[in-house]
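Below: one structure, written as structure tokens.
The complex appears here without one of its protein chains, the remainder shown in place.
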Amino acid sequence: MKRILIAAAIAGAAALPAQSATTSNNFNVSTSLSSQCQATNSGSQTVDFGTYTAFQATPQAGTSVNLLFQCTRGFAPTSVAFDTVNGTAAGVGVLVGLQYSLSAGAASIVAGTAATTATIGTGDAVTYAVSGSMPANQAGACATSACGPTSHVRTLIVTF
Amino acid sequence: MPDDAVPAARLSAVDGGRRARAWLRIAAATFAAFVPWVHAATTSSNFTVQVTLTSQCAATNSGTTTVSFGTYTAFQATAQGSNTVNLTFQCTRGFAPVSVAFDTVNGTAAGAGVLTGLQYTLTAGAPTLVAGTAATTASIGTADVRTYGVSGSMLPGQAGTCAASSCGPATHTRTLIVTF
Partner (left out) sequence: MKAARSALLAAISIAAVLGPGAAIAAQAVSSFKVQVQLSNQVSPGSDFCRIRDMPGAFGAIVTVVCSTGVVVQIDAPSAQSSSLPIHGGAYRFLPPVSWAGLMSDDMTAGLGTVTSWRVIKLADRDLLEMTVRW
């Protein structure tokens, strides 16, 4: 016997009132860092020996300057030297026939602030104090009663 | 008794009536004997098929992608970008997302984070949709595929944190959390 079926299918989303669901997808974040140090006051400082009188009895001191660098946090310097363009790597040079010698003190390091999600932070602040001295009794090289002020450029090279 | 088996049909009280009643009895008996072999009518009964669907979305490529910033040189003058990863979800057809955010385990919900002392920010683009195919009596169909493009950027001039001349590649896990 045949039976005639009448079927009704009800499908569809039941409206869930005020209920939210979350789904997560994980991924990696990756980076490499090349550590650096960078001079921050290059070209702005002068070691000034003032006026040197020929044959003066006492050595002449130059003004002391602070050379500033900013570095990757935790990245420490290993050695320091002067340029060999206007003198020796040890810091000796000659200006108007007057010999001088420079010296760089030990690095003074102030740790930078760490980066957070709110700030990029700051680098470590590395400071080198450079001073100079001219020996006494130097004749100098000057055709007139006075020469100068005369200057030339020296460079501090810091190796990390 | 023959009289009881047949519905009484009033007949005239003559001899012809007696003969007619006899024929009627025979006919009725014959009809009653043949009833089971005749297809004459159908009958139907209706019922309801009902279901409640809980809409869902599920991540399909979780844990397989990496947002990479390459090598950042401390104090570099330009911002550092990254590649774009596509995070895919399969969803109930027509079910749309409401909002998206990042985890707060390795950074902020807005997408900021720090890796080797370098701050970065992540951005999730508006999702793209590839609609699924409807179900038919012949196939179950396919889900909607929703894709989020995620990329990142690092600000210039950062010092970073590293005791050696270079550090990395350093990696940590972030999560895109989609709310529906």
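We just call them A and B in the order they show up, numbering each chain from 1.
Everything below uses one rule, namely that a contact is a pair of C-beta atoms (placed from the backbone, for glycine too) under 8 Å apart; a residue touches a chain by one contact, two chains touch by 3 or more.
Quantities reported herein were computed from a predicted structural model and do not represent experimental measurements.
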Practice item. Considering the whole complex rather than only what is displayed, give the residues of chain A touching the chain that is not shown. Key: 32, 34, 36-57, 60, 62, 65, 67-69, 71, 83, 86, 93, 95-100, 102, 128, 130, 132, 134-135, 137-142, 144-160
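Here is the rule we use: only the chains that are shown with their structure count from here on.
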Exercise for review: Please compute the C-alpha centroid of chain A, do the same for chain B, then give the distance between them in whole Å.
Suggested key: 58
Review point. Which chain B residues qualify as touching chain A in the complex?
Key: 42-59, 61-75, 85, 87-89, 92, 94-95, 98, 103, 106-108, 112-120, 122, 148, 150, 152, 154-155, 157-180
Study note, to complete from the structure: chain B partner, complex, touching residues on chain A are 1-14, 16, 20-36, 38, 70-76, 112, 114-124, 160
